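Here the complex is missing one protein chain, while the rest keep their positions.
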Amino acid sequence: MSDKSSSSNASGFNRRAFMAAAAGTAVAAPLTARAAGPAATPSAAQDPQLPVDLTLRVNGQNRQLNLDARTTVLDALRERLGFTGSKKGCDHGQCGACTVLIDGRRVLSCLTLALVAQGHEITTIEGLADGDKLHPMQQAFIDQDAFQCGYCTPGQIVSAVACVKEGHANSDDDIREYMSGNICRCAAYPNIVAAIKQAAPEILKG
Amino acid sequence: MSTAAPAPKANMGQPVPRYDGVAKVTGHAQYAADVPLANPAYAYLVTSSIAKGRIDGFDLTEAKTMRGVIDIFTHENAEKLKEIKFFSNGGYASTTIVPLNSPEIAHEGEIVAVVVAETFEAARDAAHRVKVKYTAETPTTTFDSPGTTSARAKGQNAMFKEDPKVGDFANAFDQAEVKFTATYETPTQHHNPMELFATSCVWNGDQLTIYEPSQFVYGLKNGVAQQLGIDADKVRVINAYVGGAFGSKGSTTPRTAIIASLARRLNRPVKLVASRDQGFTIATYRAETRHDIQIGASRDGRLVALRHEGEEISSRADAYCVGGTKTTTRLYACPNVDSLVSIVRADRNTPGFMRSPPEVPYVFALESAMDELAVELKMDPIELRRVNDTTKEPISGKPYTSRSLMACFDEGAKTFGWDKRAATPKSLADGDWLIGYGCATACYPTQMGAAAARVRLQRDGRARVEIAGHDLGTGAYTVIAQAAAERLGIPYEKVSVSLGDTRLPPAPVAGGSNSTASTCSAVITVCDQIRHRLFQALMPNETLADKAKETVGVGQTPASKAEQSGQPLDREKAFDALGVSAIEEYGEWKPEGAPKDSLQALHSGLVRMVGGPDLGGKIAYAFGAEFVELRVNRFTHEIRVPRLVGAFAAGRIMNPRTARSQLMGGLIWGMSSALFEATELDERYARYVNDNLADYLVPVNADTPSVDVILLSETDEHIDPAGVKGLGELGNVGTAAAVCNAIYNATGQRIRKLPVRLEKIEV
Partner (left out) sequence: MQPFVFQSANDPSAAMQALAASGGNNVTEAPVQALAGGTTLIDLMKLDVMRPSTVIDINPLSGAWSQINLEGENLRLGAMARMADVAAHPEIQKAYPVVADSLKLAASAQLRNMATLGGNVLQRTRCTYFRDISYGNCNKRNPGSGCAAMEGVNRMHAVLGTSDQCIATYAGDFAQSLIALDGTVEIIGKSGTRSIAFAQLHRQPGNSPQIETTLAPGELISGFMIPGRWPRSVYLKARDRQSYEFALASAAVALDMQNGVVRDARLALGGVATVPWRAREAEGLLKEQKFDDALAERVADAAFAGATPRHHNAFKIALGKRVVARALYQAATMEV
């Protein structure tokens, strides 16, 4: 049986959305730790249109923001933080162009609220290279000509890195299936498979 | 060597990696919506839910009270924009339907209001709160809907010149030993480039800067200037990277001037990123077509009579037309040919160019029919093409500049293993899967337009090329850098290239696969001007050029042979002789046979394209042969395409790597156009229903297990200085027919109406 009452605190609430002043400290903690932190009291109805403070950790750096609660990670990255590598191709989880890693897992930033990503490590395409040295997957995409227009490419590369780390790059069929969440309208698909095969050994070597 | 970079054959450049590779894999390539703006306001469109009728009024109360909303613009308060001419009639506009100019609604999804707010979130929400009161009329949707009007294309659309015909079709068909007649249909399709239709407009005094993905920045600049009633010199369009276009970003769509107007009014940068569904109606699409094909042939397979009648849908406002009979009537030897193209008007947005606009639907029809004829004649379909191969087109007898069609078939067949094909349908199977092989001809006209470029060469061997061309993923940066490096005798890595900015010398619309031929020809011409000056410094007595031609901005034909030859140049010595550290040349190139005013027109954003059926008394086409292995699940009837092979010949291949990728993508596009892509219309409302990427299906990685591209060596000295035919649109021509031909081979069933879907399969 599962434990259904593992978290416990008085109210269980963290009204960070509108506790602007307190939000910074209460929210920056990882989710698992949040339950143990001091709970805020549910307050009277607040104006949900007011922006909220939050901190996003992107590519290893904390970034403080004051934004509309409706903002997705994608729009926060692009419109507020200057990380425009992640792309908007559909805004509805149908194309994969916005793929980022959150705590190492590939997810769609267009369907993730920035508020939900607080306390988690976001990695974007801009965070893959080591200075001027390209990540092996980036180099492989160049070597294998795994893109044309390049618009889906940041999402493809981030997704590809995760695909390898998940252990889903063991065969061509596996790569194709597990990369099918990233649409490439130029249809560079066979080259994307080749790039992943090129980069996988180096990535797995660490 | 990896397959991504095929070894160059004769008349091919090196498969160097993409010039823009690092920018694109690091996320630093800046697409239009990536450009940071100072304090932008965000626009969100409200589009019409009716296809025909008028707006009675708006209720904006709720929307306007939303926090962050700055203003809402409708036909009641927006600036009236000036009308501009339709692209296909020598203008700029994708459509002459001008939203926000009147309460009239001409199609579903027409822009009826624009909300501008402090944030994207507020603008989107307020757009949902805008209430529009309409009086709706019953719209006409498509072929056979009540209310359509149909008329010959000739005379309606300036780009449609003729209904080609020769000989006496009726009599020859009547007398033919074998007669074949069938009707084919292709559906509405949308380009769906991954990049959304974004537009940012920034005013600085009376200067407007537009960041928008475009296949033709000079066209956009001039089109918007006319709509706003301002001097074109006041407008600058910038887009260094384009996230796919496929024809959708070639002409000026209404949104740009609207956003520019709002930005001027609000005195603030305004940014629009239209949603995916809005992209289906605020830009263009490939309209549905219908084809009647009649073929008369002799028993040995020679065509004696061919008639191709095409019908295409367009909007009420504009006579858009692709008119692919210009290709299909000239593809094979046939003494008696007739054709007719008609435009059928409905209450739709205006269609437009989409990757191989004429050839995809028209060649689908012809190449399906050829396969059916082969079945009827019990001939191998490749042999049927061979019997009807020709070195001159049948309509006016012009010779092809070069034509490697059968070489493509032979090479492709070998790689594909065509000899393993069973002529009898339903002969091959593998477990649950019936296997079919199909093939078809691919062809695309060689086109080009005047272009200008500026090149600067330094004594240290670095060079800079400036041309307002566009890299849509085509490899334009790369091949332009290669062309310059080669002509100037410097390494590829030493060349920098700037594209996509109206401050640069103009290049034609990156459409019709003319881009490489046009831009590289211009760049080569300008490089030759530089070579000329350097050679003159070293060999002043060899030939004396006209003094005027040494001056920046003049002359496109260098005077001496040396600069046009492959003769190496002692660059440093020449620079030292001249006593300068850098040479910069501006030059213009105009293809033979192009109208005299081609360059003046180009500066005004108008293109005078030449080529295809008439290039200096010849006909110029690139060719290919495409092969499909297709599987049909005998239980679920699911259709899969495990293997695609294409062999192509397109004159000089500037870069086998980028060429292969583009053709590979083209093959997959073609497969997709047969099996996946169809914009579903709700005929009650004349509305696109599946206007998103979950329902408008395009292939995913798992759909494309194996794609082989063979590049044939071909040299054509009759086309352009670069010797290039263009291949961006070659790859997806004929593929849909090859797919249907493979379906027939697998199942014995002939599908003449696309898309093929599993419910159409009867096993």
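As written, the chains take the letters A and B, and residue 1 is the first residue of each chain.
Note that contacts are C-beta pairs under 8 Å (C-beta built on N, C-alpha and C of every residue); 3 or more make two chains touch, one makes a residue touch a chain.
Values in this document were obtained by computation on a predicted structure and should not be read as measured data.
Among the displayed chains, contact with the absent chain in the complete complex occurs for A, B.
In the complete assembly, the contact with the undisplayed chain comes from B:N690, out of B:S342, B:T415, B:N690 or B:Q749.
When you scan A:A76, A:L108 or A:A140 for touch with the missing chain, the hit is A:L108. Even with one chain removed from view, subunit B keeps its contact list with that chain: residues 49, 67, 121, 124-125, 128, 277, 432, 635-638, 640, 675-676, 680-682, 684, 689-692, 694-695, 697, 699-703, 757-759. Residues of subunit A in touch with the missing chain: 1-9, 11-18, 31-32, 34-35, 39, 42, 45-49, 52, 68-70, 72, 91-93, 96, 99, 105-108, 111-113, 115-116, 159, 162-163, 166, 168, 176-183.
The working rule: only the chains that are shown with their structure count from here on.
In this assembly, the C-alpha centroid of subunit A lies 34 Å from the C-alpha centroid of subunit B. The residues of subunit A lying in touch with subunit B in their complex are 47, 49-50, 67-68, 70-71, 75, 78-79, 82-92, 94-95, 97, 124-126, 128-129, 134, 138-139, 141-154, 157, 172-173, 175-177, 179-194, 198.
Residues 2-5, 17-18, 20-31, 33-34, 36, 66-68, 119-122, 125, 192-196, 241-246, 273, 275-276, 472-475, 657-658, 660-662, 664-665, 668-669, 672, 692-694, 698-707 of subunit B touch subunit A in their complex.
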